[in-house]
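Here the complex is missing one protein chain, while the rest keep their positions.
Moving on, here comes subunit A:
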Amino acid sequence: MFATQLKYDLLMFSREIFYMVFTIIVPPMTYLFMGQLFGDAMYAGNLSYAETYTPSFILLITFGVIFFAFGFDQVMNRTTGVEKRINLSPVSKRTLLVSNILRSIIITSFGYFLVFFIGMIAYDLSFQPFNFIFAFVTFIGFNAALLVISSAIYSLFTSMNGALVFSIVIFQVVMFTGGFTMPIDMMPKFVQVIADFNPLYHMNQLFIAVWNGQFQIDNSTLQSIGFIIGCVLVSLFVLRFLNKARK
């Protein structure tokens, strides 16, 4: 039953143009396009465009997949009655949840290798086995954190329209305040303040450091890790509270 569920979960994702465009098509295209504009520039930590933005765009794909195909999808199934019909079947909630999580990890991993491959072909991105493995482990950790945060946020929505508007707006907010378009320290002060409250910004900074072998424990990284853990804990509390309230 699990294999069948996962197969159809992946098939459904591939048939949703909205998800595909925002997750698998737009971010890699933007990565390529921006590379043509800023490919020769150098960034913080003496890193090239590819070294800085390859992990960033992998994270952006991860965010897109998890917020759209996991979070928004939950709202869509809940509000249209699909969830109710599925709940009436003898399939366990655990099977559905694990399949959904695995689907997200498979798709985001595909995004990971896609952007990495583009980086190698277009921008001579080097492959360093230790950094690559450490980065992939970090990426899986961020996957888990984003799954929890997304699940908590979207469990608050009772209408699909509200969730759709939120998804589109939050995508823009994350793009600009997460350091995915241009370095945050080049942005206006208010954007920098918002960035401090954006978990994706902290993930992005950590992921760039891990990707390039520059990760070290200092005040800045501890603050970022602490903020991400805080967001996850608040999300778990929200999920627990809502589950109790629904019973």
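What we mean here is this: a contact is a pair of C-beta atoms (placed from the backbone, for glycine too) under 8 Å apart; a residue touches a chain by one contact, two chains touch by 3 or more; residues count from 1.
By our rule, contacts and distances are computed from a predicted model.
**Student:** Between "ABC transporter ATP-binding protein", "Lactate utilization protein B", "Alkylation response protein AidB-like acyl-CoA dehydrogenase" or "3-hydroxyacyl-ACP dehydratase", choose the name on the UniProt record of the chain that's been left out.
**Tutor:** "ABC transporter ATP-binding protein"
**Student:** Considering the whole complex rather than only what is displayed, give the residues of subunit A touching the chain that is not shown.
**Tutor:** Touching the chain left out of view, subunit A contributes residues 1, 4-5, 8, 11-12, 15-16, 80-82, 84-85, 87-92, 247.
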